[in-house]
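Here the complex is missing a single protein chain, while all its other protein chains stay put.
Entry: chain A
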C-alpha cells in the first residue's frame, strides 16, 4: 500500500483529521512522525537555517523523521482558507524549503490551496491530490465527504473543550477521554499558534502543567471561528496572517470574558509576525485587567525556566483572586 507522510507539526493540529480520513478512504496509508522528541528537534536544528523560527526547525525535524518511512510527503501549500487572511510566508514557501533545503527527501506532494481563486480551492485541491493517486472523481468525492464529516466532528470536539491532540486521539484511537472537568477554581486562557501551544515538546507541555496545578485551560482553538470573527476590530489595519489574527482576536475575546483568571501568550523565538502581534496586545492593553504572561520558547528553553515563571505567575493570580496584594 502506498504510504504518505504527514509531519506532525504545523497544520497537523488544524487539519490532520481531514487529510488522514481523505487518504485512508482512498486506500492510502498515512504515516505521521508522532510527538516531537529531543531527536526530532536536534535534527531540525541541524538541517534548518539557523535564523529560522523554532517551529520551522521543528517541522524540518519531523520531515526528516519520515524520510525512509514513506513514499511521498504531503506538504500542501496553504495560502489562504478564509478568503481574507493568508498564512505566514514561511507556510507559503514550505514545500520549496523542504524540497531544496534537505537532501534526498521523498517526493513532495504539494498542492496550492487558496480559497480566493476557484481553481485552487480546497475542493479542487482534494481532486488534484486524488488524481495524482490515480483515483476516479467518484472515489474522490466520496472521500471528500468523509473527510469533511471527520473535520466537522473534530471542530465540534474542539469547541466542547478538547485540545487538538486529545480530539485527534479521540477520533482515531477511540480514547473516550471526557472533556477535562471545568470545575477547577481557576481558569486560564492560553493563546498562540496551535503548532506551538499544542506541541508538547516545544511548549514544555504547558497545558497539562497548568491542569496539574488545578487550573482549567482554554485555548484559542476552543473558540469557534464565528465568535472570533465577531470580535471588535482592534487594529485600524487588519493583520493579514491567519494565525496571528486569530491569536489577537482570541486574546481580545478572553480579555473581555468574566471567567478567565489569566492569559498566557506563548510565542516562538525568531517568529516574525509575533513581534507585531505581541506589541498590539501590549498597546491595546488587554493585560491591565487580567493578569497576562508572555512566554517565548526557543529550542533550548529548559523546562525548569518555564516552570518557574509559570508557578510564579499562578501564585500571583491566586493571591490576586483571594484579594491579597
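Following the convention adopted for this analysis, a contact is a pair of C-beta atoms (placed from the backbone, for glycine too) under 8 Å apart; a residue touches a chain by one contact, two chains touch by 3 or more; residues count from 1.
Convention: contacts and distances are computed from a predicted model.
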Chain not displayed: protein name in its UniProt record ("CoA protein activase", "Phosphonate C-P lyase system protein PhnK", "ABC transporter ATP-binding protein" or "Heterodisulfide reductase subunit F"): "CoA protein activase"
Residue touching the undisplayed chain, where the options are A:34, A:137, A:214 or A:272: A:272
Touch list for chain A against the chain that is not drawn: 48-49, 51-53, 56, 77, 79, 86, 88-90, 92-93, 96-97, 100-101, 112, 235-237, 239-241, 269-276, 278-280, 283
